[in-house]
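A single protein chain has been omitted; all remaining protein chains appear in their positions.
Chain lettering (A, B and C) follows the sequence in which the chains are written, and residue indices restart at 1 in each chain.
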Amino acid sequence: MADFFHQNLSYFLSGISVGGQYALIAIGYTMVYGILRLINFAHGDVFMCAGLMMVYLSSSLPFAISIPLVLILTVILGFAIERVAYKPLRSAPRMSVMISAIGVSYLLQNAALYFTGGLARVYPEIPVLSASVVIWDAPTRVVTLVTPFLTLVLVILLSLLIKHTKIGMAMRAVSVDFETSQIMGIKINKVISMTFMLGSLLAAVASFLYFTNYASVTPTSGSMPGLKAFVAAVFGGIGSIPGAVIGAFIIGICENIIKGGASIFGIPGSGWTTFSDAFTFAFLIIILIVKPTGLFGEKSVDKV
Amino acid sequence: MRKKMLLLFVVLLASIAVFAGGSKENDSTVVKIGVFEPASGDNGAGGKQETLGIQYANAVTPTVMVGDTEYTVELVIADNESSNDRAASAAATLINAGSSVVLGSYGSGVSIAGSDTFRVAGVPVIGITCTNPQVTEGNSHYFRICYLDPFQGTVLANYAYNTLSARKVYCLAKLGDDYSGGLVNYFVQQFTALGGEVVSETFPEGNSDFTSYIANAKNSGCEVFFSPVSTEAAQLIINQADSQGLAMPILAGDTWDSNVILQAALGKNVDITVTTFYPEGADPEFDASFKEWVNADSTRLSNNGGDDTISAVTAMGYDAYYFALQAIQNAGSTDPADIMEALWATEIDGVTGHIALDQVNGDAIRNTVYVKHANTETGGWDALPAVVVD
Amino acid sequence: MDREKRNHLIRVFVAIALVYGLVAVLEFTLRPTSIIFTVLRKGAIYSLVAVSMNLLNGFTGLFSLGQAGFMLLGAYTYAILTMPTAVKESERVYRYYDALIHFDTGVLAGLIAAGLIAAVFAFFIGLPVLRLKSDYLAIATLGFAEIIRAVCQWDVLGPLTNGANLLREFKDLSRITLPFSDIPFPPTLFVFIVVGICILLIVLLINSSYGRAFKAIRDDETAAEAMGINLFRHKELSFVISSFFAGISGALLAMFQYTVQAQQFRTVLTYEILLIVVIGGIGSISGSCIASFLYIALSEWWLRGLDMGTFLGINAPDLFRSGFRRLVFSVIIMIIVLFFSRGIMGDKELSYERVRSFFKGRIHRKENAR
Partner (left out) sequence: MKTLLSLEHVTMQFGGVVAVNDLSMHVDEGEIIALIGPNGAGKTTAFNCITGVYEPTNGRISFDGSPIIVNHPAGKMKRLYGGLEHDMFANEKVLSPTPDEITKLGIARTFQNIRLFKSMNVFDNVLTAMHLRLKSNVFSSVLRIGYKEERAMRAETEKLLKEQGLWNHRDDKATSLPYGYQRRLEIARALATRPRLLLLDEPAAGMNPQETLELAAFIREIKEKYNLTVLMIEHHMDLVMGISDRVYVLDFGSLIAEGTPEEIQSNQRVIDAYLGVAEDV
């Protein structure tokens, strides 16, 4: 058993690392869904934009300035998207808002396409994070090790924020009952903006970790991690933060095990890697059918 | 009310657009050459470098004699976005613009995908660096001035088996990509014929996590990592190979002959060898004047990847332009059908060597493959002995 | 009242006949490489997908995002079936595999098979998926489309699908002939005829008793059920029929672009069609058609200049460089989504009266302004 882990350590390491990155993105999905019942399709692209900002800012500014600046700009981006694309549609049917989200995603990708000229941009090497280390004979990067811990710390901080601060309580109230909390005098718009800003902040952190690992940013870099993070959120029970985190780790690890299937299980590699993305969706569909509310989701009853 | 505004808006947009689309000058002494290249997507970097070669050639020789008249050559450039499904529509744009002959594309997949659109319109195309046999096979309108993958794949396999003494090779191609899939296939054929063993995998579109593939290569006991994929994926592979400590040599085909690779490999612990069409330094005169031209303009410089390294595809693009001019001259006409006819017998001496076409598929008759090794300290290429096959 | 209806029908018939006549005239007068044909063909094909998606999203109220997957099935079925046996057995297309199928069919059989295969898959996918609600349904259908794409690219299915590689040399638009002859069929007219028949069938469906049941489900599931409409059966019916036509449009798309590859049928394609449906108006057939032609004309023709340096006579290669068209395009889409969320037609259909009153309204207001 120990031998097995030793041999395949690199798959597990990259699985845990990518899982942590998905988790940070997934929280943004799950919080927004919890409050607005909206799948924010543009979230993955916000993550991509954070990566691009870093590429451009770090070319002229030191990391000490560019990193906080990326965090701030991403938060502003998240805030602006909500204000411009979702707020005007608050009373519109759900489908309209979702279409607006798809539109924003399309817009961000095309804007990125235009500004990058459609070429992959090389992500800067952030000191310390990019350094190489060897764990138990498996060479990897510091970022791989840092990711799960950083993710956990951030999740704990976020939980504390939601449990103990006023705005956190307002968030919980809004997610339980939108209308009532509005009547109770909670400033809905403030809560929603705050949710988007928190989600974007975490996405920006995820972008540092993710792109340090996979050193290039393209206009579509955000869509796959975004979709997978979303699947993780659904798996965990959309609306539940711990659910999203656990879901993300499971998906990250499973995906890497499939890619390494040939060597882990000795299955001859006849194109199984093709399915590493399809697997995520198959997984999603099974969950939706068997337990549509996910691991930690609550069941709701339709009123007639 | 709003709806009416929307309709008005649409009508306005449509009318200005019709005006925009309709205004086309029809100068009788202009011959248009279409440039069917990717400027974005996976192969954007390579496509831009190839286009630079064509543009440079156009800057050097902007006219051509058709019969007794001097025609100005106008380049029409359409971005096929490295995507097979955009290929047909980019091709249609070029045809609609009135191209007499078309050059391109970097990437075999888009070339195959756009091929039939050109065939139906009867416009000849000269492939520059699309090496997959399917591009020209079974048609009479697609030509090409580079060598083919069965040839390149064989050379690479021989190199891996004989020079690198590898007996087990890890091959990684991109799913649905005709170029990498094809090249890997020919490599595998030759390598197994020599008695070697391969582990072959593919990665899907949009994948950016190569750690597992690199781990697979290490765990399966391979000695060479063969991955003739796009430069975009190559950057990631180089990066992750370095951080994962992939000790084996990395081998790739012509796409990797790009300064993108050099920049990614600079200062890293990787051992990269590529095969290509043209080594910098083979024609010093061309090299020097091209560098001067590139350095004169910041857009050109950034299209070349930020420095003035000459990629083989640029030299090939340069030659392709002259090949097309020669064909127009031979045809004595700007009519696509005449040019298509004349192309079969066209020959030139280009910077990448003598170019003549075989009479079966219209492929270049070439027997030399250049081999380069990436120098991770200087960030340049070290030339290795070229392979000549008779 | 009946007379009014008859007049209406006559007008519709005349309008459609005019459109087809115009297409035929264009086909025989313009040079065949004109961009107008690209716009007409692709616009017509997109109309069919958009209408089929509208049947689901607009008329049955099912938010499905699986259209690309069913188009893929249709495109592949058509390409594989109609590729001449000689081509299949040569190395030209199936280079790395031995083709599994050793027969080929005609164009019509290929098209119908394309629809049927898509419909059969839709039936089985619908069984579990259609029990889900709104956004869960959207995500599940999107997931299935991605799975279909991955399976199509699988090596093991290579002898059938040619793996992830291109399929070509099937009976595309340049290879269709008039029945029992070698005379080429005018391609644009062919697309228009097929699309016309399909859309006509969808319109007839929507105006039948089944169509009313679909609309009832969209308006109020509980009430529809209480009126004896079996939700699941009717949702499944709508899903299967919509996929049938998506399959046919996939086949037409393959014919149009001469080659087909699974890679093309990504989620982005579904989004594109969804945006067309929204621009045209959710629940309007004519809106979907108008929006498709506009969308294609803008992206393939009118806005091309934005990518190629010169637009409206302004030459600014630094601004109008590759990608600018799509940027402008997505801004336009956002404006429509945010400010004109009912789209061009809302849920109404185009009619003589509406066009007339639209222009009358215009004139009327102008007079008032004076």
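Definition applied: a contact is a pair of C-beta atoms (placed from the backbone, for glycine too) under 8 Å apart; a residue touches a chain by one contact, two chains touch by 3 or more.
None of these values were measured; they are calculated from a predicted model.
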Given C:Leu204, C:Leu319 or C:Val355, the one touching the chain that is not displayed: C:Leu204
Which residue of C:Ala213, C:Ala251, C:Leu275 or C:Ile333 touches the chain not shown here: C:Ala213
Among C:Gly283, C:Gly305, C:Gly323 or C:Gly343, residue touching the chain not depicted: C:Gly283
Residue in contact with the excluded chain [from C:Leu30, C:Leu127, C:Met227 or C:Val355]: C:Met227
On chain C, residues whose C-beta touches the chain left out of the figure: 201, 204-205, 208-210, 212-213, 215-216, 218-220, 222-232, 237, 241, 283, 347
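The working rule: only the chains that are shown with their structure count from here on.
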Computed distance of Cα centres, chain C from chain A, in Å: 33
Chain A and chain B: spacing of chain centres that average the CA atoms, whole Å: 36
Touching two or more other chains - residue numbers and ranges from chain B: 39-40, 79, 175, 202, 204
Junction residues of chain C - those touching two or more other chains: 150, 153, 155, 164, 322-323
Residues on chain A engaged by chain C in the complex (per definition of touch): 37, 39, 84-85, 88-89, 92, 94-96, 98-100, 102-107, 109-111, 113-114, 117-118, 223, 230-231, 234, 270-271, 274-275, 277-278, 281-282, 284-285, 288-289, 292, 304
In the complex with chain B, residue positions of chain A that touch it: 7-8, 10-11, 14, 18, 113, 117-120, 122, 130, 132, 134, 139-141, 213-216, 218, 220-221, 223-224, 256, 259-260, 262-263, 269, 271, 273-274, 276-277
Sites on chain C touched by chain A in the complex: 57, 63, 128-129, 131-132, 134-136, 138-140, 142-144, 146-147, 149-151, 153-156, 164, 222, 267, 271, 274-275, 278, 282, 321-324, 326-327, 329-331, 333-334, 337-338, 341
